[in-house]
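Only a single protein chain was left out; the remaining protein chains are all shown in position.
Let's look at subunit A:
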Amino acid sequence: MYEIELLINGRPFRGAAEARTTLADFLRHTLRLTGTHLGCEHGVCGACTVLVDGVSARSCLMLAVQADGAIVETVEGLAEHDGTLHPLQQAFRDAHGLQCGFCTPGMLMTLVELLRETPHPSEDEVRDAISGNICRCTGYQSIVDATLAVAGAAGTEGSEP
């Protein structure tokens, strides 16, 4: 077992993991941060996407020991402490960007990364960004619309999400 320390959503966490434990299982079962979901465990569906040192990663393909010392962002960290939703979360709600909600955490984290890098993406850029995230419920259009709504709103206000 290896002791791992990492900063998740701004809070320090510590736990023990076997060498083979995936980051996803470590987050979910050791740290009880179950917002990150596992859809395929072979790196295709994107449900387990988290940000590691600011970059999206498939937490099902990454070992927990590889995240030792890293800054990790998960869906649990998106809303404000007072419960105010992140603009993307709010837009998902307004545009019906989720149905069963299982792919949603991975979608959100992927799109958070996109909007940090590209605050005003085109529709094609949004679709391209989520092309590694599978949603069986929505047909994606409402997710794309939600993202474009946030990007548009950010543009109007001159601030980045």
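Keep in mind that, in the parts below, contacts are C-beta pairs under 8 Å (C-beta built on N, C-alpha and C of every residue); 3 or more make two chains touch, one makes a residue touch a chain; residues count from 1.
Assume contacts and distances are computed from a predicted model.
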One chain of this complex is missing from the view, so tell me which of "Glycolate oxidase iron-sulfur subunit", "Phosphate transport system permease protein PstA", "Tripartite tricarboxylate transporter TctB family protein" or "Xanthine dehydrogenase family protein molybdopterin-binding subunit" is its UniProt name. "Xanthine dehydrogenase family protein molybdopterin-binding subunit"
Among A:I4, A:V52 or A:L108, which one is in touch with the chain left out? A:L108
For the chain that got dropped from the picture, name the residues of subunit A it touches. 18, 20-21, 25, 28-29, 32-42, 44-45, 47, 74-76, 78-79, 85, 89, 92-94, 96, 98-105, 108, 126-128, 130-144
